[in-house]
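Note sheet for the following structure.
All protein chains of the complex are present and in place, except for one that has been dropped.
Just so it is clear, A and B label the chains in written order, and each chain counts residues from 1 on its own.
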Amino acid sequence: MTAIVDIASWACLVCGGIFCVIGTLGLVRMPDFFTRMHAASVTDTLGAGLILAGLVMQAGFTLIAVKLLIIGLLILFTSPTATHALAKAAFVRGVKPVLAANRSESSNP
Amino acid sequence: MFTAAAAGLLVALVLALVRAFLGPTVFDRAQAANTIGTVAVLLLAVLGFLTGRPDFLDLAIVYGLLNVIGTIAVLKYFQYGDLGEPGDTEIGQGK
Partner (left out) sequence: MSYIISLTLTLFAFWLLLSGLFTPFLIGSGLCSALAAVFVARRMDVVDRESHPIHLGARVLAYWPWLFKEIVKSAWDVSRIIVNPRLPISPTLIRVKTTQKTAVGVVTYANSITLTPGTISVDVKQGEILVHALTCEGAAGLQSGEMDRRVTRFEGAD
C-alpha cells in the first residue's frame, strides 16, 4: 500500500516538474505577449497542481497536508487574478495581440 | 525523487529568467516575474520535504501572498501611473 502511494506521488512530482518546464519553455518560445500568458498558465495550474498533489501524498493525513492544500487554493485563486490583471493592463496600454486570422474580418474588435 | 522535481523547477526558473531578460515589453517581464514567483513557491515546498523541514511551507504561503500583491501593484502602477487613485475603471456592479 505504501509502495503504491509512493509510486503515485513520485509520478505526480516528476510529471509536475515536466509540466512546469513545458510551461516556461512556452514562455520563451511563444511569439507575442498574449500567447505567452497561455503558456504560463500551464505552469500555474497543472504543474503546480501535480507537484502539490505529489507532496500531499508524501505527507499523509497531517497538518502539513492541510498547509499544502492551502498553498494550492492560494495559487488557484490568485493566479487567474494576476493573469487577468496582466492581460487587462497590457490591453489598456495598447499592446496589440497578434491574431492568426486578421482576414476573418470581425475577430478584431 | 524530490531532487528530480527540484531540478525540473530550477530549469523552469532559468527559462522564466530568460524571458525576463529578453522580454520586449514591461508586461512580458511582469509575467516572467509572476511565473518565477509561482515556481519559487513550489520550490520552497519541495525543498521543505527535501531537507525534512516542513517549516518552509509557511514561507511558501507568505511568498505566494507577497507574489500576487507585488504583481498587481506593479501592474496598477504601469496601467494608471499611480497605486490606486479613487475612481479607477470599475466593472459593472451586476446587481
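To be clear about the criterion, contacts are C-beta pairs under 8 Å (C-beta built on N, C-alpha and C of every residue); 3 or more make two chains touch, one makes a residue touch a chain.
Remember, predicted model here, so these are calculated numbers, not experimental data.
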_Among A:C12, A:L25 or A:A59, exactly one should touch the missing chain; which is it?_
A:L25
_If the hidden chain were put back, which residues of chain A would touch it?_
19, 22-23, 25-26, 29-32, 34-35, 37-39, 41-42, 45-46, 49, 63, 66-67, 70, 76-77, 79-81, 83-84, 87-88, 91, 97-101, 107-109
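Note that in this section only the chains that are shown with their structure count from here on.
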*So in the complex, which bits of chain A are touching chain B?*
9-10, 13-14, 16-18, 20-21, 23-25, 27-28, 33, 36-37, 40, 43-44, 47-48, 51-52, 54-55, 58-59, 64, 67-68, 70-71, 74-75, 78-79, 81-83, 85-86, 88-90, 92-93, 95
*In the complex with chain A, residue positions of chain B that touch it*: 1-2, 4-5, 7-9, 11-13, 15-16, 18-19, 22, 25, 27-28, 30-32, 34-35, 38-39, 41-42, 45-46, 49, 54, 57-58, 60-61, 64-65, 67-68, 71-72, 75-76, 78-79
